[in-house]
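Heads up, one of the protein chains got dropped from this complex, but the rest are sitting where they should.
Order of writing sets the chain letters: A and B. Residues in each chain are counted from 1.
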Amino acid sequence: MSKKIAEHNPGRKIFSSKIATVVVWAITIIWTVPTLGLFVTSFKSDKDILGEAWWNSLLNPNFSFANYKGVFLGDGTESLSSGVLPYFINSIVITLPATIFPIVVATMAAYALAWIRFRGSNFLFFSIFALQIVPLQMSLVPLLLLFTGGAHIGSVQIFPALGIAGDFAGIWLPHTMFALPLAIYLLHNFIAGLPRDLMEAAHVDGANHFTVFRRIVLPLSIPGIASIAIFQFLWVWNDLLVALTFASGTEEVAPINSKLASLVGQYGSGYTQLSAGAFITIAIPLIVFFSLQRYFVRGLLAGSVK
Amino acid sequence: MKRKGLLAVTAAAALSLVASMVTVTSATAAVNCDPYAGYKSMKGKTVTIFTSILEPELTTLNTAMADFQACTGIKVKIEGSNQFEALLPVRVKGNNAPDLAWIPQPGLLAKLVETGKVKVAPKSVVANVDKYWSKSWKAYGTVKGKFYAAPFGSNMKSLVWYSPKQFKANGYTVPSTWSEMTALADKMAAKGQIAFCGGLGSGGATGWPATDWVEQIVLRDHGSAVYNGWVNHTVKFSDPRIVSSMEKVASWMQNPKWVGNVKGIATTTFQDAGKGIPDGKCMMLQQASFYGNIIAESGASISPTGDAFAFYLPATNSKVTVPVVGGGEFTAAFASRPEVVAVQTYLSSATFATSRVQLDNWISANSGVPLAAYKNPVDKLSATYLANPKSTFGFDASDLMPAAVGAGSEWREFTAWFGEGKSIADVVKAIDASWPKS
Partner (left out) sequence: MSEFLSENLPKFSSVLSVIAAFFIILGLIFAIAGRANGKKARPIALTIFLGPALVLLLAGLVIPGVRTILFSFMNPDSNEFIGLGNYQWMLEDPNVKTIMINTILWILVVPLFTAALGLLLAVMLDRIKHESIPKALLFMPMAISFVGASIIFKFVYEFNEPDQVQIGLLSAIVKFFGMTPSDWMLSKPLNTFLLMIIYVWTQMGFGMVILSAAIKGVPADIVEASALDGAYGWRLFRNITFPMVKGTFIVVLATGVVGALKVFDIVRTMTGGNFSTNVLANEMYSQTFVQFDQGKGSALAVILFLLVTPILIYNIQSLRKERAHN
């Protein structure tokens, strides 16, 4: 219904839709050309890529699926004997919890910071924002030590040795930690913008914070949560450092991206196979993007003016 | 429909997996276990190795160790990463170290020893190293008087890659002295050919090939004593002898007559630099023994009469006999379980080195490897120089220097020297200033 209003109401148009269409598509084309280069490269052979520009290959095509075949089915080497499929599965196994956990924890924290009044809530919020800048490279060693040895004050164990280094859980936990500052910051922006009278009305009706969170905050923040979930998914999906530090690059746990990085090979010339691999790995994030895109709808808040 | 497609892929992947399992089991039947009689059977044990070596070499290493694994029951798991140098110290400090690691820089080994997590080499390994390696190779695996890491693979850096076919077509002969080489380069320049190509680009390690060039000339001009003093900074970069060697490098690899676009060397990747050799786009490239694999990627044949081959980089000073710059990896252990010691011992044995050498593309300084085991003519040539008792050997200096210099200021300043025309005086000043004080 709200969409209808937008389409029939000229007042909503800042730029007339014709100009907007032209500008959007022009930028889209510029934005897509480099990717097209990668796409063409993924069908070429290593020998060709340095001798011929990729746009010329479009004119006299000499394409083969060999790169994709090698990446999918294995190329005869030990570490890619069964193709990238096992690594693909690892990526999914890593990414699902590493997206869900931080989003849930961050939504709860963002709600508390925005709608539960307590002393120092502003200070806490900005401290969390500032934590974004702690380079995660600096966290690797202390976190590994925590996972392998626990934490002690003197001889008292205050945190158990989880023994999860090298395990999937050892990847989920750091990802959750590193995602929180940005996720809390972004979600706070969404949740703090929810209409105050809605919350107050609920509390007057006797709802507690848990009910308000479940019944009002969660449904109304879906667009925000969905967009942040997409990005968290992407960051984890494309991460290299955390996976390689807390697990290892073996077939049991390593995600696809770490495999991709080593596809260049010892002699640094596996560009074409790598291009094919890069394309295969885009597929899942794009599916996630499309499936979450339907949550970015207008008008969830229509009718409830602040 | 879609699901069916996915299933097909899954099935195919699974089939190839099963196929590879089958080949392994059938191979076991024919294995001769005599060379491994000294090792106890340790079925079900696993040893992890972390390395900077990637495919296709990982597969070859695994094949070389297949018999050992079949006979002892130990499963060796090798993990290769191009982030090795950064990741290993993090994992070691975080108590998540692998059992073994192949470390290419003695400087990195020394850093890791400081953490207290590296195990001193067991007796069986010491025995092997004393038997098969020279004292200088053992010294690179020694930190503060204690021996930790046995040498693993080696590479020979004093080579010049060229195309025998192109040389033949142009009527050139392989030079055997420095002046013959410069005369040949002049001849090529007169014909409008690019005599030497070069590339420093290597991501975060950009600049390392230039450190190799300077090392070649320093060792050639001044011999071991000055070279070792340079490594320890008792001979500074600003020392007139080092400066004169750098000037010689400049007159060689920064000579526009021979190399064409000098600045372009700084932005060309070292892999791309030599790709034009088989076609005669450039005639010569100073690079290490492994470089043949890079040229061969595009289908070129590597042989004394083929598309590409290498000759020994000539000496510059008759007083320094057969100068050879080389490098290598060292096996460091972070665990001392019996199966780890067994693998460590096996890796330092002549049995392993020979079985790996026979699979091609590998050089060992292990004296127990017969020269006849080398199939690849470049590897054989390299091994001959490494084994030559008259050779004046210098281990890659930048790998021995403190990381702040050998993996920091030297890379950065040499890249600026080529790419931005920074003067030698300014380059050496900046590097000397960056040498750690303590």
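In the analysis below, a residue touches a chain if its C-beta (ideal position, glycine included) is under 8 Å from a C-beta of that chain, and two chains touch if they have at least 3 such contacts.
Quantities reported herein were computed from a predicted structural model and do not represent experimental measurements.
Residue B:A266 is the one among B:V214, B:A266, B:A333 or B:L381 that touches the chain missing from this view. When the whole complex is considered, the residue among B:K111, B:K157 or B:K248 that touches the unshown chain is B:K111.
Contact residues of chain B toward the unshown chain are 10-11, 13-15, 17-18, 21, 85-86, 89-90, 108, 111, 114, 201-207, 260-261, 263-264, 266-267, 403-404, 407-408, 411-412, 415-416, 419-420, 430, 436, 438.
The rule is simple: only the chains that are shown with their structure count from here on.
Contact residues on chain A toward chain B in their complex (touch as defined above): 46-47, 50, 72-74, 76-83, 85, 140-141, 143-145, 147-149, 165-166, 240-241, 244-246, 248-250, 258, 261-269.
Across the interface of their complex, chain A is touched by residues 9-10, 12-14, 16-17, 20, 48, 50, 53-59, 62, 77-83, 87, 90-91, 93-96, 98, 269, 271-272, 275, 290, 293-294, 297-299 of chain B.
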